[in-house]
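With one protein chain withheld, the remaining protein chains of the complex are depicted in position.
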Amino acid sequence: MSTVVSTPSEKRVIPDRLGTPFKRIMASWEVLLFGVAVLIFIFNSLASPYFLDAWNLSDATFNFTEKAMIAFAMALLVISGEIDLSVAAIIALASTAMGAAAQAGIGAPGLVAIGVGVGLLCGMFNGFLVSVMKLPSIVVTIGTMSLFRGISYIVLGDQAYGGYPEDFAFFGQGYVVWVFSFEFVLFVVVAILFAILLHATNFGRQVYTIGNNDFAARFSGIPVERVKFILFMLTGVMSGVAAVCLTSRLGSTRPSIAQGWELEVVTMVVLGGVSILGGSGKIGGVVIAAFVMGLVTFGLGLLNVPGIVMSIFIGLLLIITIAIPIIARRIKAMSSK
Amino acid sequence: MLMNNALQHNVASVAPGDVPAILEMRGISQIFPGVKALDNVSISLYPGKVTALIGENGAGKSTLVKILTGIYRPNEGEILVDGKVTTFANAQAAIDAGVTAIHQETVLFDELTVAENIFLGHAPRTRFRTIDWALMNSRAKALLVSLESNIDPTIRLKDLSIAQRHLVAISRALSIEARIVIMDEPTAALSRKEIDDLFRIVEGLKAQGKAILFISHKFDELYEIADNFAVFRDGRAVGHGNLKATPQDEIVRLMVGRDVENAFPKVDVAIGGPVLQVEKYCHQTEFRDISLTLRKGEILGIYGLIGAGRSELCQSLFGITKPLSGKLSLDGREIAINSPLDAIRAGIVYVPEERGRHGLALPMPIYQNMTLPSLGRTSRKGFLKAANEFALARKYAERLDLRAAALSVPVGTLSGGNQQKVVIGKWLATMPKVIILDEPTKGIDIGSKAAVHGFISELAAEGLSIIMISSELPEIIGMSDRVLVMKEGLSAGLFERKDLTPEALVRAATGNA
Partner (left out) sequence: MPRLLRKRETLLFIIIAVMIAAFSTRADGFATPGNLSGIFNDTSILIILALAQMTVILTKSIDLSVAANLAFTGMAIAMLNATYPGLPLVVLILAAILIGACLGAINGFLVWALEIPPIVVTLGTLTIYRGMAFVLSGGEWVNAHQMTPTFLNVPRTVVMGMPILSWAAVIIVALIYVVLKYTQFGRSTYAAGGNPTAAVYAGIDVGWTKFLAFVLSGALAGLASYLWVSRYAVAYVDIANGFELDSVAACVIGGISIAGGVGSVLGTVLGALFLGVIKNALPVIGISPFTQMAISGTVIILAVVFNARRERNRGRIILRDKAAAEIPAEVAA
């Protein structure tokens, strides 16, 4: 007495994918951004004779490599639906810890361990507050931002730490081969690792699902709290790594180090096509966004534009790149009515 | 009555000398990507008369309500208020035209007070045009008292029970001097006495000349309160007329399109020994002292009104929420389920009622949704293997006869029935022992409904044990071996298949005196 709809012999074959790979790639954010990057590159090389110099370009990378490494971890966090505004403060705290250790005579390997270790601990603290205590990450990390940097201020006041061992300078100032600095190579390696993590592993799939639908992820057995905790740990670790590079590059530590970097990192992430609402975005986009921001700041620097005016461009870039697809979609919807 | 172009089941016309309609909808169509929710529908509402809107889930009733309340704008057709063509540009325009609605799930504000919820958007003003809180509170109190409720208007909505929230929603509808009142399953969580009170209010509204659109699938109530009826099926208006002059079978036939018997293909299955035993499961605020035994190959139905605690119970069994106390045994062994992961590992899975909100990540591709709990099997050492995932997705897509353009399209583009297939397929891929289905055919068109039912029977025949929550009497009576009825968080009776009658179940669920 069953009234099943289709007969067994008729088998419906559903294809795996639609369209050609070419079309799919062309219509993406990353391509749009890449186009913007190319335009900026061309504009810069026309605007200043110093631009197309290998060593100058290499110098330019220092503008963004440290922030970009944090941005990769931040991207995963934002994709999962959270945010961490305390990353710059973690840099400050990690740097302060390293400075204190350097004063105590600890050598470069120990300093690296301490810097990354402090970053990890801060990340775990954030993770605890958000995952275990179930607090909203935006206000919690505003709190930890003040707390972490505040500890640096308590330790250092208006003083600075210096006196880092000589071999420590390699991380921020050294070169691996020709024009490619250690920082740049590290940036590339980290980018590849994060790309694999996000796009090729189960963990990455879980991150996307949580960002797309927190409930559905939970209802499917994904350990949402555990994943988010790990993401905060990663962000902390990368902030620690960035702290090592930055401190090594500057050779000194002040409590105000990396002031305002959290917003630049978030800008890099959003510019890279990661939706602030969660659920979408690619590491490739963040890589291109890092280059775009680096090119803009470097190019404007060559033209002697003051830093604060540069940030107007970055702000405009952020809003315009977000607005363009939205406006395009509106126009398309209106014309199809 | 206006004619529509579908089958003419003009069974008995309205009394001659008709008063003109307050509101008419002519030729309304509403098209969403991939589905036509309403197809050339016409309906009229008359002052002082209750029109029952009847139809299965997914027939288009809630779409019609959204158009009437100004949330959607129809793609085709027109709305006439008092004979004049009107467009509802937004919700406020509909409110200004005198349309008000009481929704199934109260759409109100937890953090605001009862009085403010009642009067939001049209609060009484002082002569300085500021909001007059004192007057608002006293008017709210008066409205609540007229519904025979003692709720304090100054407390926050979130402190009220579901039945109390309903009364607030009804008060809100009454507070707008509406001419057209839409009631969407308003009795779902009310006791018999509260229903009597509501019907008294409805009679009062009729006497005031208001037109009422009453959506319900409870025939005894409709025959009590409604004058006219309109039946929707698959987005079309398939019949209308005088309700009291039309026998119930006729209405049901219009609703379902064929005899009810065949829609619920129950296959007789040899039922084995107990698989799942629940003893005195209690939750802080949602249910208390629930015990049940589920046997191999059995379909256990859980019936009750909205807000009875059925979903909450099953979500607790699946580990979404923690029970306060109680014991759980699977295959004789006592187990503790503290998270969905525990449940999945034990072989208990849950297909949620809100598949869009809880069951699927709508922007993500079909195959990714399908493989989500099974990534351990399709991946190697934590690395995704697309070929394995597509193979798994294809296997279950074929088994469930899924209709989609490709496995990589976002699951949000599929119809309700196909989305449900993806959710079911996702869970079948985990090879479960117990599968809990929460309103499995809610919002699904008739064709897919029957397919889902047939499929559920197949699963039972293969030895799976099934718990099925349903609010539709024909479905639960047709499919279940036994039925547990829940009322306001408590168990209201366990019925064997031979004792399953609509009357018995409804009586237990509503606690009729």
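In this document, chain identifiers A and B correspond to the written order of the chains, with residue numbering beginning at 1 in each.
Just so we're on the same page, contacts are C-beta pairs under 8 Å (C-beta built on N, C-alpha and C of every residue); 3 or more make two chains touch, one makes a residue touch a chain.
Predicted model only: the values in this text are computed from it and were never measured.
Student: Which listed residue (B:Lys158, B:Lys244 or B:Arg357) would be found touching the missing chain in the intact complex?
Tutor: B:Lys158
Student: For the chain that's not shown, point to the residue among A:Val36, A:Ala60 or A:Leu129 touching it.
Tutor: Answer from the full complex: A:Leu129 touches the omitted chain.
Student: So which of B:Leu112, B:Val252, B:Ile271 or B:Val506 would be touching the chain we can't see?
Tutor: Result: among the candidates, B:Leu112 touches the missing chain.
Student: Applying the definition given at the start, please give the residues of subunit B touching the unseen chain.
Tutor: The list for subunit B reads 69, 71, 90-92, 95, 101, 103, 107-112, 116, 120-121, 123, 130-131, 133, 138, 141-142, 145, 149-152, 155, 158-164, 284-288, 307-309, 312, 321, 488-490.
Student: Determine and list the subunit A residues touching the chain excluded from the picture.
Tutor: 83, 129, 133-136, 138-140, 142-151, 153-154, 157-158, 263, 266-267, 270, 276-277, 306, 308-312, 314-316, 318-319, 322-323, 326-327
Heads up, the rule we're going with is that only the chains that are shown with their structure count from here on.
Student: Measuring from the mean C-alpha position of subunit A to the mean C-alpha position of subunit B, what distance in angstrom results?
Tutor: 43
Student: In their complex, what parts of subunit B are in touch with subunit A?
Tutor: Per the touch definition, subunit B meets subunit A at residues 261-263, 265, 267, 318, 320, 339-341, 343-344, 350, 352, 357-364, 367-368, 372-373, 375-376, 379, 382-384, 390, 394, 397-398, 401-409, 426, 447-448, 450-451, 454-455, 457.
Student: Spell out the residues on subunit A that touch subunit B in their complex, using ranges where they run on.
Tutor: For subunit A paired with subunit B, touching residues are 1-6, 11-12, 14-18, 200-205, 208-209, 212-213, 215-223, 279-280.
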